[in-house]
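Heads up, one of the protein chains got dropped from this complex, but the rest are sitting where they should.
We call the chains A and B, going by the order they appear; numbering starts again at 1 in every chain.
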Amino acid sequence: MVTNDTNLNFRNWLLDQPEGKTLLRCYQCGRCTSACPVADIEPAFNPRLFLQKIILSDELIAEEQLVWNCLTCEQCEVRCPEHVKIPHILILAKVRGLMKGNVPPAALDRARNILSIGRSLEVSAPMLKTREKMGLPDLGTPPMEKIVEMLADIGIVGNLEKVESVYGGSKDE
Amino acid sequence: MAKNAVVIGAGLAGIQISQQLTDLGVTVHLIEKEAIIGGLSTYLGRVFPTGDCALCLDASNEMYDGHHRKCEYRGLVTEKKNLKLYTQAEVKSITEAEGGFKVSIKLEPRHVKLDRCVVCLECIDVCDVEVPDEYAVRGGTRKAIYRPIPQGVPHAPLIDMEHCTKCGKCADVCKVNAIDFEEKKSSKTINADAVIIATGVEEKIPLEFPGYEYRTSDDIISHAELARLIDPAGDTKGVVTTSTGDNVSKVTMILCVGSRDKTAFEYCSQACCTYSLKHAEMLRDLGIDVTICYMDIRVPNASVHYLANSIEKGVKFLRGKPDKVVVRNGKPVTIVEDTQSQKLMQIESDLVVLASPLAPWGPNSDPVSEFLGEYGFARRVVKEGKVYACGTATGPADIPTSIAEANAVALRVYSDLMEVSK
Partner (left out) sequence: MSKARTYTYFPGCMIPYRLPHFELSMREVLKKLEVELETSSDHSCCPEPTTFTGVDFEAWVTIAARNVAVSEATGNETVAMCSGCFHTLAVANHMVHEDPELKERINKRLKKSGLEVSGEHAVKNLLHVLHNDIGIEAIAKQVTNPLKQLKIAPHYGCHLVRPLEATNMDSAENPQWMDEIIKATGAEVAEFEDKMACCGAPIMPGDEQKALTITSKHLKHIKASGADAIVVLCPTCYTQMETQQGKVEAIAETEFNIPVLSLGELLALSMGLTEIVTDNQRRYHRVKITELLVKAGVGGA
């Protein structure tokens, strides 16, 4: 048996996400795999096979480290005869695997920054000074309380507090 | 009163429907833009397995129960009094008039009189001008006075005035005075009760289609070009060669290059799986290795033997749609995932043959495009009692299907014209 998910929960969840429905257009031709620059250097990275697993609702794909090897370059999507939104579908698989810890530590760092200071990276005082010296305008700080409040029903802030990457501690960039 | 029909396009379906309607007593005006009839089949030359043109083979088997084959080409022009063939003719306008149509056509001059030429071909021998042959794949040439293919009908040559030097040698040697350098363009208006669109399809190489690099290499070819290479009457005399003149030992065929594709042509081109298998088998008979990269193999019941024979003769099948063909050290290399083993392959070969989409020719003609629908194809009955279509003008199809369709539409046209059901 390919999957224990006999109710197709994973697949149905994915099909329900924005633009998830393109998954079912796939007829497994394999052009994505021969177009993919990562597949070119890594035999285990096979977009067609990932899609097959998702079509068959194999939820283990959400815990697969390789999904984070997708460049999101969309070369597969551009060449796909059915215009399946392949990188997007892999993104949804990543989302599904977040709470199991299938997420690079750097991605968690960035996400936490975005939801605390509203930037993907730390804004240092020397950098602000450099901007001033260059005559570039002050860009202010975004209204973080309002942004976090707006995301309440999604629960992301709470999730980020709980989740731990299975790939180790956070890395500095 | 005798009814008149105009059939636009003398490809296989156009010829077949003209044949049927004239047999039923309808006067048919058959309009063909090329100098010879046959459409796409003129590229095919010898057709497996008997070496005849496809119409003789498939239509005859169905129609004549295996006895006394009737050549549709030759029978047509010489025997039928109520069939008027116009070659090098294009439709300028189709206007409704007096319960029927006025179809206005313009004709390019052949410069060789059809009612005088006895096809001795001495004119071609003496001509000094040599130009690239449109039917050649490896640089073959033809004369300024020429026949496009040896078995073309009408049999008489034509003169390509763009390259003719008017030296007069052909006229001098012609014993029946068939050559007329001064022949002018002409027009004609035909009164017709019905119009039948049989404008067919062209094998459209998707030049802008990414990945397959048709433009980059002369070793990446279409099936029409492959057919010319295999044809003993072609410019390579049936030897399949690369662009550098070397013998070919390995061929990779790619199916669905631009068909079934939202980026190019959304529909399935129906006939290419079959003729790819036919060509694969012919190549195997020449001792050439063949690998077919496919997503699916779609072969109608009548052609299942092509698949069985291919498998038996050792054609290799790889299930996977290649993303690209790249040229390395002068050789085309096909990059494809073998989906059954999950391995990414790089397959080098001497030639790559692309099964390209069959795109309708109809939209190229303004008067005809009035009657076309989705994707540029026409419905079989466009306007009851008035406008019809048959052959690949209604959608891509293989030859047996087109012929059967032509027969069916012929009967419909006839019964409408004769108001049989009224």
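One rule holds in what follows: a contact is a pair of C-beta atoms (placed from the backbone, for glycine too) under 8 Å apart; a residue touches a chain by one contact, two chains touch by 3 or more.
Source: prediction; values computed, not measured.
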Displayed chains contacting the withheld chain: A
Absent-chain interface as seen on chain A, which is shown: 17-19, 37-38, 41-42, 65, 67-75, 77-78, 85, 91-92, 94-95, 98, 103-108, 110-111, 113-114, 118-121, 123-124, 127, 130-131, 134-137, 139-144, 146-147, 149-151, 153-154, 156, 159-160, 171
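Just so we're on the same page, only the chains that are shown with their structure count from here on.
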Footprint of chain A on chain B - complex, ascending: 210-211, 256, 260-263, 295, 319-324, 335-337, 339, 342-344
Residue ranges of chain A touching chain B (in the complex, touch as defined): 27-35, 39-40, 43, 46, 48-49, 78-79, 81-83
